[in-house]
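Shown here: the complex without one of its protein chains, the others still in place.
Chain naming follows the written order as A, B, C and D, and within any one chain the residues start at number 1.
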Amino acid sequence: MLLGQTIINGLMIGGVYALIAVGLTIIFGVMKIVNFAQGEFLMVGMYVTWLLYKAIGGSPYLLIPPVIVIMFIFGLLLYKIVVKPVVGKGDTAYILLTVGLSIFLQNVVQLIWGANYFSIETTIKTEAIQMGDVSIQLPRLIAFIGAIILVGGLHLFLKKTDIGKAMRATAENSQVASLLGINPSRSFAIAFAIGVVMAGMAGVLLTPMFYVYPRVGQLFGLTAFVVVVLGGLGNITGALFGGLIIGLVEAFTASYVALDLAPVGTFVVFLLVLLLKPEGIFGGGVRKT
Amino acid sequence: MEKILDIKNLDKSFGGIHAVNNVSFAVNKGEILGLIGPNGSGKSTCVNLISGVYKPDSGEILYNEKDIVGMTVPDRANIGIGRTFQSPKPFSNLTVFESVLTIALLHNSMAKAKVKANEILELTELNNVAEIKSGKLPIEKRKWLDLARILAINPQVIMMDEVMAGLNPSEMEESIKLVKKVNKQGITVVFIEHVMTAVIKLCNRVIVLNEGTVLSQGNAKEVMKEEAVIKAYLGGGYKDA
Amino acid sequence: GSEQTGEEAEEVTVVKIAFMNPLSGNNADAGQQDLNAAELAVKHINESGGIAALNGALIELVVTDTTSDPTQAQSVAQRVLSDEDIVGIVGTGISGLTLPILPIAEKNEVAMITNSISNDITSQGYRYVFEPVPKGNMFGETQVDFLKALNEEFNLGIKKVAIVYENSAYGVSTAEGTKARAESAGLEVVVNQSYPQGFTDASSLVTTVKQSGAQAIFPVAYTTDAKLIINTMKSMDYNPLIIGGGAGFLWPAMGEELGDNINGLLSVASWNWDSKNISSNPELAKIPEDYEAEFGEFMTEHAGPTYSFVWMFKEAIEKTGSTDSVVIRDALAEMTFENTPAALMQPGITQFGDDGWNVKTHPVMIQWQDGKPRTIYPVSDASSDIIVD
Amino acid sequence: MLNVSNVHAGYGDLKVLFDVSIDLQDGEVVSLVGSNGAGKTTLLRAISGLIPVTSGEITWYDKSMTKMPAYKIPELGIAHIPQGRGILSTLSIRDNLLLGGYIKSARAMREERMEYVLGLFPILRKRINLLAGTLSGGQQQMLAIARALMMNPKLLILDEPSLGLAPIIVDEVFNIIKRVSKEEGVSILLIEQNLLQALSASDRGYVLETGQIVMSGSSDELFANKDIKKAYLGI
Partner (left out) sequence: MTDFKELIKKQKYSVFIVILFLLFPLISPSDYITHVMVLIFLFAAMATAWNVIGGYGAQVSWCHATFFAIGAYTSFLLFLRFNISPIISIFAAMIMSFILAMIVGYPSFRLRGVYFSLATIAFAEIVKTLLLYFTDFTGGANGLMLPYKGASLMSLQFKTEIPYYYISFVVLALLIFVTWKFEKSKLGYFLKAIKEDEDAAESLGIKAYKVKLTAFALSAVMISIVGPIYAFNISYIDPIGIGHLDLSIKIGTIAIIGGVATLWGPLLGAIIIIPLSEITNALLGSTRGGASTAIYGLILILVIIFKPEGLISLFDKFKGRKKDKKLKVR
């Protein structure tokens, strides 16, 4: 039972990690921004979910469409107002910007709604599917499936659609992209907004599991980085597998080594991957000179 | 004749692409050897293998009779193997002088390195732009700066990857003079180039690569008359070169 | 008013008490509750005529945000205490922030009354700190004693217990007490496990505990972690007796989270709004009522003590008629608070020992009933009976 | 079709172009020669909107395009192959080509165009699903040209297309340039160091020196000019 339950535990939380990492990885992939504010985008997504839930009610999962719209607009606005002026000013500029943004969002939210913990009263949060000895928590299962759908959809979007390809082109060389008739600023804006929307989706799927409060994003920020590197920076499907692997590593460290050391397990695996396969487990290579 | 580099049965594939396929050739001390061949024939890959950027799948690279396959890129540079890149790589925010000085510092004290850097700038005629940021240099000066930096490592051999590309004929003359000047100092040169006029003016001997193998080698003018070389590389336009 | 020396250069019209608690960062939620309570206390005092001994001087609360960063907390303390008029400090509720402030309070000779429960606070030899709340290790003792009482009264036959606690100052000291007491009480501690604060998945933890066959679990957790643990236990269909270790299990948010399901949940508490000393005294019982009316939630274990701290300063000033912080400190050390708003701590009497700790107090056990925590143990403090289903 | 008049441009504080005027008619092949750093690339970048024009006017069929952002210019029918090729090495060769036909006007006939350009460069067909970054320098140049042709442009701007190409390929590239201009009536603006080849492929030429046009005329005229021979052919 322990083994089975551990695997399930790992996969389920892994799906959650993938959800958060995928937004991070697309923003990095296209804009080369290491986004320290991704956790806060998640937090905003959870507040949006919570506010809508208070206003409308029903099942939180039905709020996905309005949350997508709101988060997309929020992403576009953020891009226009704060990110765009910094584009092309270097890595350190992005670092400061996103760090500043993360501090700002966290505290503005606190200023408005206080440091309180909110939650939504859905019965689903304690429901589970029982398979013999092993139980699967329903919200986590939904988040897991949601992660797979979102990652798959995003992957297809980038690989198959023209906008997706245009975004990848911009990612590599925005000047060249513009010579092909691609508006780089639009690609960036869309990539950024998609990254924010992904965080928003994660927000919907996580709201049944976690309290909504200003620092909730911090719970995931670091793990998301690890997942992204593991999957290969900018690699969408990699983020999914990276998430699952980290989930499993954490669950196994927790069950078989020591619960306290679960983060150590994660980060040790991370360092090992960096050492042995720095382009990420799923990364490919491009010639050097 | 003494061989400075002796390449034996070198092999390198990338995925399904066999970029260098059982290539063997030697570079003699003091010569200017031309390495030519169609695009994608493996010239840059050879340079990368010799300078250590890539590890060969198999084969030997002897430098002064010593196998250097296991050595790192900087170690190879430190024993005298220099190379330029197909597109120049300046230290953009350092001045021309600082760029050369930095490399000279590898082998000299600060005081000596300064003297040496100035000597090299003199030689490469960069002394009038010494205080300009390298990133601000025009293309051909960047190529010269690349060369200047290499001279600071006390090279025995320099592999030049398309240093003439993008130069107009008169600029090319200048560069050819410079390469000759460098060679006169006793430095062996491996010269990769598509501009045949430069190859003919500079090289005593050429090696022609094609699809990762050695197609032909020998005296530059003679090789260029070979049917196979014309067919694979030169095309009709150069029959009369 | 006692010694009115007409020569006093100027009459005191305001008395400044510094409020130091985290209003931003990790611990902002607790800090906000503290602030609500302190402001309410000031309001109550000022509305009822201020400090009589100083001719009705009013209390001014100098509110500061220590943030959740110890460095910042220290420099905030330095800044605030460079104002010579500060007569005392209320705060903080977080040991990690209180500890760096202590030396500053000591240097400036201003007394601090804190509701952090760490054992370290009064063991450093500082003279200017007072800790009216029970100490961390006492919580475990109360929990175990309570379990023993339950076992006897309802014949539960609980032998195997699990202790799980967050790896924080608070969690560690509480769990230490629980473990020691449980072992000496002949219980078998089958799991004694800490977990990283702010974890995202309680599944592994609950799996371990479930496997151990523990019949009762003592979880020490803050809000988010508590939510995870409770929900995960429910969904894994594991329903042992839960005796919470305070904090997250007492948060109003927990009540909202679980809705009706919260009722029946047990926890230890450093203070509760309806302990007998309060509920049996109409004057005092009004305080939690006012608080609830004003802030929309019941008075929490952070808020209650903080409210009384302001009153302790008030009474010390009344007694001495002085605004000298050293004099006030000495008064606090000697006074006994009883039957006043300064004595909200159970069992209704507060008195500091040599180290500054309140020798009279002890934790209580609560049970959530009708969406609020009610005091059920020890019997002398209980205002409600335990409900078993 | 294209008219550049009195243009000044540069990079930040660095002024590169001074009062440059050139024009180009439908179907013409015009080359731009000049020594390194003369500003040829800069002029092309100004036309394509990659750098702002500080003063002067650029028009396309008499409509101003001076202030147009770079990404709108391909819609006009101008394809620019930048110096250094600008292939997208992390995308497959197929995706590079498809993006060549990204603009609205080209999207409908992407499939046909693809067949056409793959016919011109068979090596690309062989590697169509590989990442463009795995191509050698010369192969990348071919990809760049093929990609520009995907746009079905009216004007093709080429910045040193023979750079780093094997002689046989250079011949091929020039043949293709000629073919494209003949078969499709595409106008071509060409920078080339190899004066001989450049002028033999073009109708007219401009000589740019330190940011100014110093000479212009038909290819034959320029070719006959002694100064030019001396400067660019070393004769």
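By our rule, a contact is a pair of C-beta atoms (placed from the backbone, for glycine too) under 8 Å apart; a residue touches a chain by one contact, two chains touch by 3 or more.
Only a predicted model underlies this, so the values are computations on that prediction, with no experimental measurement involved.
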Touched by the hidden chain, restricted to displayed chains = A, B, C
Of the residues C:G50, C:G88, C:P132 or C:G171, which one touches the chain left out of the display?
-> C:G171
Candidate in contact with the missing chain, chosen from B:P38, B:P56 or B:G82 = B:G82
Which residue numbers on chain A touch the omitted chain?
-> 34, 36, 82, 85-86, 89-93, 95-97, 99-111, 114-115, 214, 222, 225-226, 229, 233, 258, 260-261, 263-264, 267-268, 270-271, 274-275, 278, 288-289
Note that chain C touches the chain not displayed via residues 22-25, 28, 31-32, 62-65, 67, 69-72, 74-76, 78-79, 81-82, 95-96, 99-100, 103, 106-107, 118, 120, 124-125, 167-169, 171-173, 196-197
Which chain B residues would touch the chain omitted from the figure, given the whole complex?
-> 51, 53, 72-75, 77-78, 82-83, 85, 89-94, 98-99, 101-103, 105-106, 110, 146, 149-150, 152-153
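The rule we apply is simple: only the chains that are shown with their structure count from here on.
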Provide the C-alpha centroid distance between chain C and chain D, rounded to the nearest whole angstrom.
-> 76
So which stretches of chain A touch two or more other chains?
-> 287
Hey, what residues on chain D touch two or more of the other chains?
-> 134
Footprint of chain A on chain D - complex, ascending = 48-50, 69-75, 79-80, 82, 86-91, 95, 98-100, 102-103, 107, 131, 133-134, 147, 151
Flag every residue of chain B that touches chain D in the complex, lowest number first.
-> 14-15, 17, 37-41, 44, 86-87, 136, 138-140, 162, 165-173, 194, 196, 232-238
Chain A partner, complex, touching residues on chain C are 23-26, 28-29, 31-32, 167, 193-196, 198-201, 203-205, 207-208, 211, 223-224, 227-228, 231-232, 234-237, 251, 253, 256-257, 259, 261
